[in-house]
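Quick one: the structure is below, questions incoming.
Removed from the display is one protein chain of the complex; every other protein chain stays in position.
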Amino acid sequence: MDPEKPDAAPARPKRRFEPADGDYERRVRESYATQTFMQHIGAELGRIEPGYCEILLPFDRRLCQQDGFLHAGVTTTLADNACGYAAYTLMPEGSRVLSVEFKMNLLRPASGESFAARAEVIKPGRNLTVLEGTVYALSGEEGEKVEKEIAFMVATMTRA
Amino acid sequence: MDPEKPDAAPARPKRRFEPADGDYERRVRESYATQTFMQHIGAELGRIEPGYCEILLPFDRRLCQQDGFLHAGVTTTLADNACGYAAYTLMPEGSRVLSVEFKMNLLRPASGESFAARAEVIKPGRNLTVLEGTVYALSGEEGEKVEKEIAFMVATMTRA
Amino acid sequence: MDPEKPDAAPARPKRRFEPADGDYERRVRESYATQTFMQHIGAELGRIEPGYCEILLPFDRRLCQQDGFLHAGVTTTLADNACGYAAYTLMPEGSRVLSVEFKMNLLRPASGESFAARAEVIKPGRNLTVLEGTVYALSGEEGEKVEKEIAFMVATMTRA
Partner (left out) sequence: MDPEKPDAAPARPKRRFEPADGDYERRVRESYATQTFMQHIGAELGRIEPGYCEILLPFDRRLCQQDGFLHAGVTTTLADNACGYAAYTLMPEGSRVLSVEFKMNLLRPASGESFAARAEVIKPGRNLTVLEGTVYALSGEEGEKVEKEIAFMVATMTRA
């Protein structure tokens, strides 16, 4: 799956941030690799930038709700994780990131060949970081990929 | 939250509702059985009453985040599902239930031997139902079970 | 207006907390008195207990939206303030309280002779306190007061 789709939905952050630790991407990837649940559902990290994180998931029939759509719990998992690591990119070395709270609006049935959650920082802070994350359903052939917004999250993350 | 048992968690609803369809429990159990994702994580239905639903999950190392706690995505899955089926108990036969939106506050690290999400209707409606759900971490021997609130959800469900 | 209505909705907190500063009620009342906006809308403090705060408002035609109901901004003001001071009762002397975020679900049209917001702490914390608040519309004669839930808030407050 190619996260670069210039004619599609915003696959890059709208805001720019200066990371406190230039080694942010390595830290994110190392932390991500220890999350057993992300492996259990088959999700992978995509693009990582300061204040931004993308997570990708192929559709899998084991991840569905009663109507055959991706379960809202999975959609939320993608968005929460993307928000968490987007916040983490701006934290100093040695930090841990924890979800304080989040809100999801489910916009459309989660139907697609694969899914991408893209999160970015709205407001960084010493203790609390506020983020927005959008989950997209992707379908179609390479070069004609269609992306639909299926969920929108606002999240508050903290540094521990 | 039960003023009669200040040291015990509310394993029963605070409010009473009259179901439109007396066969609500069978409908909930049949729908639940078709959710592949709930099987994938090993969650099971607990008590069901009009406007109330409980979902149970044993701890499993495959469901964790980077610090070894239950992943917030799993906690949310339990709460969202409990809210959805609590709303569904009050819907007429032939309805489908969909999550419109929800908000989670993560109160404590999700550490326990098992977990229970308990949701109940705050306000039923023809189109929209508002619910609250609490996720508890359970530990300790039978007869000395300790329950800790680890997350609190408010959700809006709709009938389709 | 009498905030004590034993046969009505929960005018007392469900949980019990030990305040860090026994002088919490004086601190709340002094802080409240400096809020020009609460005077501008005519709202007053009701009952205050550790982890609990009530705010009362008589209906006023200057506080309405386009259909003649109490404006959702006013309902939110009552709930946010009740949550803020409920959190403040548990904070040590010299603290300031700030709203981090809140979510409101509007349950019924805000129609009544007066209104009461009642908030209580769900989870206190050193930095972050999570609360729930309910706004009620009150109507009817003394002794036959009717209270209806019109809105439900979940809020996160911080100490500064």
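Note that the chains take the letters A, B and C in the order they are written out, and that residue 1 is the start of every chain.
Note that a contact is a pair of C-beta atoms (placed from the backbone, for glycine too) under 8 Å apart; a residue touches a chain by one contact, two chains touch by 3 or more.
Small disclaimer: the values here were computed from a predicted structure and weren't measured.
Of the listed residues C:31, C:114 or C:139, the one in contact with the hidden chain in the full complex is C:31.
Listed here are the chain B residues that touch the chain not shown: 100-101, 103, 127-128, 130, 156, 158.
The missing chain lies against chain A, touching residues 14-16, 103, 105, 107-108, 122-123, 130, 132, 149, 152, 154, 156. The chain not displayed touches chain C at residues 31-32, 34-41, 61-67, 71-74, 76-78, 80-81, 96, 98-106.
Assume only the chains that are shown with their structure count from here on.
For the pair chain B and chain C, the distance between C-alpha centroids works out to 27 Å. Chain A and chain B have centres, each the mean of its CA atoms, that are 25 Å apart.
With centres taken as mean Cα positions, chain C sits 35 Å from chain A.
Within chain B, contacts with two or more other chains are made by residues 103, 105.
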